[in-house]
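What you see is the complex with one protein chain gone and the rest in place.
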Amino acid sequence: MKNNIQIKKGNKLNHLLSIDGLNLEIIQKIFSTADSFLNIEKRDVKKVPLLRGKTVCNLFFENSTRTRTTFEIAAKRLSADVINLNIATSSQSKGESILDTVNNLIAMHSDIFVVRHNQSGAPYFIAKNINPDIKVINAGDGNHEHPTQGLLDTYTISKYKKDFRSLKIAIVGDIKHSRVARSEIAALNILGVPEIRVIAPKTLMPADVENLGVHPYNDLKYGLKGVDVVMMLRLQKERMDKALIPSEHEYFKTYGLNMNILKLAKNDVIVLHPGPMNRGVEIDSTVADSKHALILPQVSYGIAIRMAVMALLMEK
Amino acid sequence: MKKIDLNVLLQNFTDYFKKIYKKDCYAIGIQSGGNLLVNHLKKETKLKECGHINISHHRDDLKISGFQVKEKNTRITKDIDNKTIILIDDVLHTGRTIRAAMNEIFDFGRPKKIILLVLIDRIDRELPINADFAAYKIDSNFKGNINLVESNGKLGLIIEK
Partner (left out) sequence: MNYLFKNILVLDPYSEINTITDVLLRNNKIEDIKKNISIKQTKNTKIIDGKDKILIPDIVDIYCDLKSPGHEYKDILETELKSALKSGLTTLVCHPNTEPILDEPSLIKNLISISKKEDSVRVAPLAAITKKLEGLQLAEMMELEQGGAVGFSQAENSIQDTSILLKAFEYASTFDFTLFLRANESSLSENTYANESQVATRLGIKGQNKLAEIIEIQKYIELAKLTNAKIHISKLSCRESIGLVKKAKSEKVNITCDVSINNLTLTENDIDNYNTLCHLQPPLRSVKDKTALIQGLKDHTIDAICSDHCPVELDRKQLPFEESEPGSSNFETFISLVFKVANENKIPYSEIIKKISINPANIIKEKYLGMKKNTKATFTIFDKSIIWRPNVADTTSSGKNIAHQYEMNGKVIMTFINGKNKYKYN
């Protein structure tokens, strides 16, 4: 992004709207801060007081209990107060503009807005138009980005693989509509991964995807050859309605990850999935339950990453 | 300021530690100067098991100096309930670091007692906290920085006026 409102003086995080526009130093700082929050749940007191007296407002224009919960846990571990607001987009689109909605909420004196919206760029729009003391975290916007998911996925990789600069990584699934994919691609590029592959049928591949710094593959077998990490994307059911793929069954046959295909990757390959998984659609149970799959560890890393982002946003 | 002989201070510090260290005690160093002292004590005394503390989660100056996580995470290796904690730091100045360190300790349990040992006491306090022992005291006119560091396995004092 050209004018970057995400970063303030001293290369500090001002908002987290997209991975696109961040830099290596900031991502490394988020990772090292997340390290400091690991295992807090094992202590006698499962909280740190960094955000005591602060209010985090989960502003969800699109429902997602899972994502909202992880932000809520993260905020509470930092001793912040949490307000959860689910604003159905249907009622919002009738009249009240997103800015009116947000301005009404400012009266609640929130310090951080965690925003999920079905419109790409909505968190950016909010950040640009509100009081600069309020920090915005994008928790997923349209087909744009889901930056904390991208951070937690790469953070997870950093726990299992030594050096990003020697990895081959494949992202498999609906690249076109996936905000997770965009965040992952941006993060992997900043971290210096020399070979990022995206694997999807042409109907699920966005235009000019090479410009994001990836190599597109239409064939799963070719794409997985020799990779260190496979990042799976969830296939949304509604994709079938718009004739993007014929059926789940056919998708599983052509792009589903099973043990046989996974053998083409390196022996110590790791498999990530943002969850919830569609077993038998994008991933076979034998893979999902294998030693390669890192689906559960990702959850606790996710809380640490979100804590780190919130703590860093409160820096002056 | 008079010239400080670090070796003498370390000797006094070690002697005091030996005097008070008992079986139910648990030594904890504060990052990073306090940790260096704990390592020194490990070499010079019978001290074996100890912990260290990273106070960044309890800092009260997030809005001023930002978030520092360059150091290692807090590590407390055993149950500290009803233990006597010997808290060790290189320099005691405003008292804010000790406040944060005590809060961090209490997140891990409820010690019976906390004793504070420092190498240098700068007297100029902002909180009602005092050391049980200080090997050296600097008067409050000193406005510079003073820190314990390690280089090539040797301890040294950096004094910036």
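Order as written gives the chain letters A and B; numbering starts at 1 within each chain.
The criterion applied here is as follows: contacts are C-beta pairs under 8 Å (C-beta built on N, C-alpha and C of every residue); 3 or more make two chains touch, one makes a residue touch a chain.
Owing to the predicted nature of the structure, the values given are computational and were not obtained by experimental measurement.
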| item | value |
| --- | --- |
| Touching partners, among the displayed chains, of the absent chain | A |
| Omitted-chain contact residue, chosen from A:63, A:129 or A:247 | A:129 |
| Sole residue of A:20, A:62 or A:153 that reaches the chain not shown, by the stated touch rule | A:20 |
| Residue in contact with the excluded chain [from A:206, A:223 or A:274] | A:206 |
| Omitted-chain contact residue, chosen from A:72, A:145 or A:228 | A:145 |
| Residue in contact with the excluded chain [from A:98, A:152 or A:261] | A:98 |
| Positions on chain A where the hidden chain makes contact | 1-3, 20, 93, 97-99, 117, 119-122, 124-125, 129, 141-145, 179, 182, 206-209, 211-212 |
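The definition used in the following text is that only the chains that are shown with their structure count from here on.
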| item | value |
| --- | --- |
| Gap in Å, rounded to a whole number, between the CA centres of chain B and chain A | 40 |
| Chain A-facing residues of chain B, complex | 54, 56-59, 62-64, 66-67, 69-70, 73, 103, 106-109 |
| Chain A - residues contacting chain B, complex | 10, 12, 29, 32-33, 35-36, 38-39, 43-45, 47-50, 311-312, 314-316 |
